[in-house]
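Structure in structure tokens, see below.
With one protein chain held back, the other chains of the complex are shown just where they sit.
Per-chain numbering from 1; labels A and B assigned in written order.
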Amino acid sequence: MLLLMTDYGWQDPYVGQVKAVLATHAPGVAVIDLLHAVPDFNPHAGAHLLAALCRDLPAGAVVLAVVDPGVGGPRAAVVVEADGRFFVGPDNGLLSVLAGRAQAARIWRIDWRPQPCSDSFHGRDLFAPIAGWIAAGDFPADKHTPVAELEVRFDTAELPRILYIDHYGNAWSGIRGGIAEPGSNVEVKGHVLPWRRVFVEAGKGEAFWHVNSSGLIEIAVNRGSAAEKLGLKVGDPVRLQGAPETQVH
Amino acid sequence: MLLLMTDYGWQDPYVGQVKAVLATHAPGVAVIDLLHAVPDFNPHAGAHLLAALCRDLPAGAVVLAVVDPGVGGPRAAVVVEADGRFFVGPDNGLLSVLAGRAQAARIWRIDWRPQPCSDSFHGRDLFAPIAGWIAAGDFPADKHTPVAELEVRFDTAELPRILYIDHYGNAWSGIRGGIAEPGSNVEVKGHVLPWRRVFVEAGKGEAFWHVNSSGLIEIAVNRGSAAEKLGLKVGDPVRLQGAPETQVH
Partner (left out) sequence: MLLLMTDYGWQDPYVGQVKAVLATHAPGVAVIDLLHAVPDFNPHAGAHLLAALCRDLPAGAVVLAVVDPGVGGPRAAVVVEADGRFFVGPDNGLLSVLAGRAQAARIWRIDWRPQPCSDSFHGRDLFAPIAGWIAAGDFPADKHTPVAELEVRFDTAELPRILYIDHYGNAWSGIRGGIAEPGSNVEVKGHVLPWRRVFVEAGKGEAFWHVNSSGLIEIAVNRGSAAEKLGLKVGDPVRLQGAPETQVH
């Protein structure tokens, strides 16, 4: 199973061009679009989204993750094996949260460069062949160098900000639900919001927080858009009342 | 063949998370995105869209259909076999139009719940495993109870409203074309529109109605947007002149 997480968007040809390479290198392997709407040029939000979205992937899954504003510059390319799953992408922090949270992680720097290789599309030209080979069961040892650490590493603790706003208007934070008390409140943009276990327990149009299906604290409105009602955007601070320690960054 | 029809939208990770489960339960089965833009929280429009979109599916096809504002509440989960095709989704009316129109239908209530099961994403946690098992040829009889009827049923007659507006601006109604006379007119938002067999028979910029490729009466403009030109939105009433009986709801 090959999964893609990028900021390439849906409407452009970039995802399809990556898939044409994957189909050549890993024929017969299912390729799944996990997310192509990571906030543009934002590996920090991407790193927390990736960690949340991939926590339940089966062993052997391969993830091609690209949010890469530094493409064409000196940043390295890497493969991370984290608890049996493989991640291929730029060494700009994007893979660092999941690597730091893994029980067991191994890291390789990708030294190989294809000929030709574009300056602006390493997702297609560099990361896709590597991911395809790994997914096809052929880890290309001659193209990698084991390294002890990623060069760019983000804090693996909670990121108390809005990471992502979905098309319903639900706002995902970077705070995992496990640290929150069901009865407590969440503050965002001056609003203090109560907890509801599930949408249908909130009144129609009521804003609340809950632990979403990817394990993150999410701000939502029953049958409405929390982003619109509360004026939320990616990057806005989120504060969990009663858990101040985890909020300091 | 596994098909998905939801209101999950394209840009969010929800579709990919469903597909990761399907790839685990039904490896090698083609998974096809039929529609993820069912009007949000609107099982009624969704029920008529589903019936229209699935009329030509081959026997054995499995459809995962989710428009589920009541997720986490008491609504049941069901499987419908309609003329040899299988539909998995919530018992909130979404599957009722196609079930009511089928020549032969069987219904099962899904009693099984996975552990763990999120409160807000039954598409991934409950419906996807069931749909995957069925698509893989393994109908999980121990997880279902045959029932005589769906709990929530919409009228299976025509729905004389705008159901869906596509990206060109064509507006799909819930009225099937079979009941319309080619020479007659259609009224919408105070406009009386003539019939044209096909786009190129209309003048450039002319508004007209035709029977679209899913068998529904559609309001269109040649090389333009009917929604913009006529101010149409989902839910607007559509009236077929000369067929008053079918218009009363």
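The criterion applied here is as follows: contacts are C-beta pairs under 8 Å (C-beta built on N, C-alpha and C of every residue); 3 or more make two chains touch, one makes a residue touch a chain.
The model shown is predicted, which means the values in this text are computed figures rather than measured ones.
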item	value
Residues of chain A (touch criterion as defined above) contacting the omitted chain	8-17, 19-20, 23-24, 27, 31, 40-41, 69-73, 118-121, 124-125
Touch residues of chain B, complete complex, unshown partner	1, 3, 9-10, 30, 32-37, 49, 53, 57-58, 61, 166-168, 197-201, 210, 212-214, 223
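By definition in this document, only the chains that are shown with their structure count from here on.
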item	value
Averaged-CA centre spacing for the pair chain B and chain A, given as whole angstrom	31
